[in-house]
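Structure first, then comments.
Every protein chain but one is kept in place in this view of the complex.
A and B label the chains in the order they appear, each numbered from 1.
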Amino acid sequence: MTVAPEMTRWEGTLEELKGLVSPRALSGETVLLNMGPQHPSTHGVLRLLLEMDGETLVSIVPDIGYLHTGIEKNMESKRYEQSIVMTDRMDYLAPFSNNLVYCLAIEKLTGLDVPERAQIIRVIMAELTRLNSHLVWLGTHAIDIGAMSLLLYCFRERERILDLFEMLSGQRMMGTYFRPGGVWRDVTDEFLPELEKYLAYLPGKIDEYEALLTRNPLWIDRTQGVGIVTPEDAIAWGLSGPVLRASGVNFDLRKAQPYSGYETYDFDIPMGLHGDTYDRYLVRMQEMRESIKIITQAKDRLKKATGPFRSQDRKFVPPPRAELGTSMEAVIHHFKLWTEGFKAPKGEVQVMVEGPRGIISCTLVGDGTNKPARVHFRTPSFIHIQAIPLLAKDHLLADLVAIIGTLDPVLGDCDR
Amino acid sequence: MQPRDPVAAVREAFPGAVVEVVEFRGETTLVIQTDRIAEVATFLRDADGLKYNFLVDVTGVDYLPDYPRFGVLYHLYSMLTNRRLALKVRLGQEDDEDEALVVPSVTGVWPTANWQEREVFDMFGIRFAGHPDLRRILMPADWDGYPQRRDYPLGYETVQFSFNYDEIQKHKPFAKE
Partner (left out) sequence: MGVGQPQKTGNAGFLATTLEEMVNWARTGAMWPLGFGLACCAIEMMSTQASVYDLSRFGMELMRPSPRQADMIIVAGRVTRKMAPVLRRLYDQMPDPKWVLAMGDCCSCGGVFNNYAVVQGVDEIVPVDVYVAGCPPRPEQLIHGILTLHEKVRNENFSKWRRENAPARV
């Protein structure tokens, strides 16, 4: 039997691997195994070079950049409000969290106000995004470990969140709904009744998932004691979000440095004890319940809040359609905003929000024109993938799949 | 533990290291001498009353046409005192070669800086002295140039509409079976 030529050819030299893998690999004592970039359980186009001793992982070298889209560079060539559409496509499981951090950065740079009603709508959407993201995480994490049916349940529940998104933003996934100074449009009539129905429906479903998994011996065997992170390591490696909290660090930006009025909501921060995959699972499940709590409060407030849904500062926010026919000033503002946008002052700001995966931070450098001089996003997936070798070292190959799943990376978020 | 003012503390511990203090929109940015960033970072992480234990973000900025051309921004956060601080170094004079753009690495202070500094190297060509594994991270290993620099072209291709359809179709590369 002949071997296909592409399977025998080694592309690259062993020299390149020096320092990345142990010397045993170079002498052929351990096996080098390539996982990805096209692999069903790497959650995207993540490539991992694994050094295996039998079935034990000796070293892991992540290779990213297969989805590097040049979003940050592209945003520099677009006006501030034009590039909101790009932020959706970074972390495509949590589009509204990315919208939020970018809009908050613009608002901080320009000193723009956000009315209360807009903030409430933003909180509802950001928390729905968290639910959406956690549902996909649960489904894919479970299917990686072997619980196939969870994926089908989770996507059933997720479809209804996407319907809610569509009611407001007109798009299932990439809403681009948040704008500097507020949101694109007010909530529609059918949104609130549908949201109430969903809030009544979802908690029972989360109970069902927990009934399926939390005490399931197979699930516990695969997750408990796998990928332990100590609190010190977690902070030093910059882990955030549920991963950090599962290690027992009480840190959530919604409490520590509140934005968009999160300080006025009543919710708890779930924490883990051991920092293993099982605790991270428990933390995320509990977070979903807390999100439902926040949305329920926000929904009640939204009914009472009657103000405008976006800022009335006409230098940054376009006038409503109805004004265009009667006001010359409105026409001028509209024309200016649509032809050249607004100018932001010279300066550097940084804004952090708590996304579903962890801290999303946006660094925005303005140079006095209508385009940003530099936009940078610190994305949680980038930091978390960096920590895969820390978590997975000396584990079995099968545990690596659980560890990737529990970190919940999104490669679009990682590579940008 | 009493929180201390980071600006005064750094000025006291490292005389002459603080080039400038910028206050903008409630954020404090310390511009530090380029070769002293690692020691200042260590101090800010460990000193009592400061304890900036969480490195949020390392990012590069290209200030062209201003000189020094590049900046590296470090955003720190202290979980104990719930405060934020930004550090910045500036480097890159007009006649500097790429090899001269060197900043001390803070990987030894916060391990999370490892990949973020690699990204800055990949995107701006700024080298980090003492970095354990400085390779390209996002772009392919054989890529020419540093994409985030302001003089690097965006790589925009003309969009194909109906009026220029034939013209572009002629030059467009198409794959074979």
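In the analysis below, a contact is a pair of C-beta atoms (placed from the backbone, for glycine too) under 8 Å apart; a residue touches a chain by one contact, two chains touch by 3 or more.
Not measured: the values here are computed from a predicted model.
K.L.:
Using the touch definition up top, pick the residue from A:67, A:183, A:330 or A:373 that touches the left-out chain.
P.N.:
From the options A:67, A:183, A:330 or A:373, the contact with the absent chain belongs to A:67.
K.L.:
Quick one: say which of A:25, A:50 or A:136 touches the chain that got left out.
P.N.:
Here the residue in touch with the unshown chain is A:136.
K.L.:
Given the full complex, what residues of chain A touch the hidden partner chain?
P.N.:
6, 37-40, 44-45, 65-71, 73-74, 85-86, 89, 92-93, 136, 139, 151-153, 155-156, 158-159, 162, 172-174, 411-412
K.L.:
List every residue of chain B that touches the chain not included in the displayed model.
P.N.:
Residues touching the hidden chain, for chain B, are 139-140, 147, 152-157, 159-160, 172-177.
Following the convention adopted for this analysis, only the chains that are shown with their structure count from here on.
K.L.:
For chain A versus chain B, what separation do you get between their C-alpha means, in angstrom?
P.N.:
Inter-chain centre distance comes to 22 Å.
K.L.:
Could you please specify the touching residues of chain A with respect to chain B in the complex?
P.N.:
Against chain B, chain A makes touches at 19-20, 64-65, 68, 70, 72-74, 76-77, 108-109, 111, 235-238, 249, 251, 256-257, 347-350, 352, 359, 361, 363, 365, 373-374, 376, 378, 382-383, 386, 415-416.
K.L.:
Using the touch definition from the top, list the residues of chain B that touch chain A in their complex.
P.N.:
Those in contact with chain A are residues 22, 24-25, 27, 29, 53-57, 59, 61-63, 73, 75, 77, 79, 82, 84, 86, 110-112, 114-116, 119, 123, 133, 136-140, 147-148, 150, 152, 154-156.
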